[in-house]
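For this depiction, one protein chain was excluded, whereas all remaining protein chains were kept in their positions.
Going in written order, the chains are labelled A and B, and every chain counts its residues from 1.
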Amino acid sequence: MDDLITEAWDARDVILGGLLQTLSISALAIVLGTLLGVLVGVALVYGAWPLRLAARAYADVMRGTPVLVLVLAAFYMPAVLGLHLQPFAAGVLALTLFCGAHIGELIRGALGSIPRGQTEAAKAVGLTFFGVLAHVLLPQALRSLLPPWINTCVEMVKASTLLSVIGVGELLLRTQEIIGRNFMTLQFYLLVGALYLVVNFAIEQAGKALERRVAFR
Amino acid sequence: MPSAETSAPARPLLAIRGLRKSFGATEILKGVDLDVRQGEVVSIIGSSGSGKTTLLRCVNLLEEFQGGEVLLDGEPVGYREQAGRRLRLKDRDLARQRAQTGMVFQSFNLFPHLSAAGNVMLGLRKVKGMGKAEARAVAERWLARVGLAERADHAPSQLSGGQQQRVAIARALAMEPKLVLLDEITSALDPELVGEVLATVKALAGEGATLLLVTHEMRFARDVSNTVVFMEKGLVAERGPPGDLFGNPRHPRLIEFLRGTRDH
Partner (left out) sequence: MGYTLNFAVVWANLPKLLGGLLLGLELAAASLALGTLIGLAGGFLSVGASRPGRALAATYVAVVRNTPILVIVLMLYFALPDLGVQLAKGPSFIAALSLYSGAYLTEVFRAGLVAVPPGLVEAGKAIGLTRFGVALHVVGPVMLRNVLPALGSTFISLFKDTSIAAAIAVPELTFQARRINVESFRVVEAWTAASALYIATCFLIAAALRGLERRFPKF
């Protein structure tokens, strides 16, 4: 135990650097994925059929493919197509595409459960389609979207570990490097597991606090 | 209070003595005494909240009770005394005692994953240890007696409410219990299905089954029972043959209760 504390203290900069990297990757993927997901969700519900078909194909391909395959494909494929992405960018791209498909489905479900009368009432007061969406539909969808969205955030933090496979220096890869030096395998895997637990618990608690605020409105 | 029944051949099959039962601070049963003799049909009537269903559930050990005792065929059920302390029996003993009474519920509670015959067979096989073929034969015999021979392989969801309740009756009786408890068995049925279920119970009563039932059907209680018990606020307020109880009620609450039921 003393050894672990000493070693972890010595490696604190590396661990914190990895943690920061993990948080950046997750935050980028969640923000970009959510934006993408809103577009996909709206396209799935309200798009003309070619757009709807394209959104459906995109969502199904992303959700039917393992995230690790997406990460590896995003890492290897752009180069042969003449596009040079750093591992970090490739990884964020893969997670964003994955996240966007999931959130798109969530939004499709939430929009689909709002009664038609709401749209009609909003159109009746003279709102445009985007006005209806922004002021009537999405705010209503938000409440039911919040819990699964928080859950998606946790999933993205967990999925960010897959970027270690393509050499992105996030928390898991940094921990593996530390283990490579000091051979304290079990201790440091437990430590890194605990760090992910802390991050994800924090996200869940923040989500619950947010849910309470939304519920009171 | 009845005197201690010693060698009397007419020892009641079921003897409830000073039964007390509370849910938290609310006392539901406040010292109930009730006897049911072999072959007797006893109906319990009373307004909702009088404790009739709770009484039945205590007899079948689905509820724990805090005071008094329930003797089935002379054996105290649910509890044993040890060094002056009252202890709940172990799960296995409770199960053995429950097998001696059958219970039919208001909401049928058929096992949805089993056919009508499967519902009747489960207890025969897993409690009585019967072989499959023998259990099937017994189940078919009982389903025939409740008029459902052709429905043996139907799933509960394919049966009407009245048919489901008749399967439930067959399931209870196939175990050959000493006593059958019927808890408002027609309350969840559409009016047009009540008749078939009551006719089934009447037939069983005619064949000498010992029945203790809670019912809201006053005419049925009058037709089928040897004894009717009126419960009020957790106590037996009046008991007697149906002719006396319905024809010449004495307790003011019973008079009021009967006037209320006649109104609809």
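Annotations for the structure displayed:
One rule holds in what follows: a contact is a pair of C-beta atoms (placed from the backbone, for glycine too) under 8 Å apart; a residue touches a chain by one contact, two chains touch by 3 or more.
Model, not experiment: these values are computed from the prediction.
If you put the hidden chain back, the residue from A:Leu53, A:Met77, A:Ala121 or A:Ala134 that touches it is A:Met77. Of the listed positions A:Ile25, A:Val45, A:Val168 or A:Val192, the one in contact with the omitted chain in the full complex is A:Val192.
Only one of the listed residues, A:Ala55, A:Ala90 or A:Ala159, touches the absent chain: A:Ala159. Annotation for chain A: contacts to the undisplayed chain at residues 60-61, 64-69, 72-73, 76-77, 79-82, 154, 157-162, 164-165, 172, 176, 179, 185-186, 189-190, 192-193, 196-197, 200-201, 204.
One chain is missing from the display, and on chain B it is touched by residues 60-62, 91-92, 94-96, 98-103, 105, 107, 109-113, 122-123, 126-127, 157, 168, 171-172, 175.
Going forward, only the chains that are shown with their structure count from here on.
Separating the centre of chain A from that of chain B, both taken as means of CA atoms, is a distance of 58 Å.
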